[in-house]
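Excluded from the complex is one protein chain; the other protein chains are retained at their positions.
Up next is subunit A:
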Amino acid sequence: MAEMAIKKKRPKNLDLPTIRLPLPGILSIIHRISGAGLFLLLPFLLWLFQSSLTSSETFASVRGVVAHPLVKIVLLGLIWFYMHHFCAGIRYLLLDLHKGIELEAARLSSKVVFAVSIALTLIVGAKVLW
């Protein structure tokens, strides 16, 4: 019943391959993908955290796991997911406060999010993984 009242005919263009997403749109979809990715890997991260705190033996085994190149790439990806979600999230909080909602400002701030999150990923990744 509610649906009948709300639904109106609206034009729809969801032909994904023909849509050219502007940078703020790319930021937005990566915000969602990174959130989903972090959620899916929560058990892995909790397990790493638990092992790192249980005993010096399990701490050493975490170091062994993290030393594996494949794990390093996954963790670097997760750090980037976290940093992107973090920076894009702060941008959204500012947009909520009506800061930077004009087109030019919004485009600029999305560039800043990419630059800062990638820089933070490289710094933290270099510190923790290498």
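In the analysis below, a residue touches a chain if its C-beta (ideal position, glycine included) is under 8 Å from a C-beta of that chain, and two chains touch if they have at least 3 such contacts; residues count from 1.
Definition applied: contacts and distances are computed from a predicted model.
Q: Among "Ion-translocating oxidoreductase complex subunit B", "Succinate dehydrogenase hydrophobic membrane anchor subunit", "Heme ABC transporter ATP-binding protein" or "Peptide/nickel transport system permease protein", find the name that the UniProt record gives to the complex chain excluded from display.
A: In UniProt, the chain that is not shown appears as "Succinate dehydrogenase hydrophobic membrane anchor subunit".
Q: Which parts of subunit A are in contact with the chain that was left out?
A: 1-2, 5-6, 32, 35-36, 38-39, 42-43, 46, 49-50, 52-56, 59-60, 86, 89-90, 93, 96, 124
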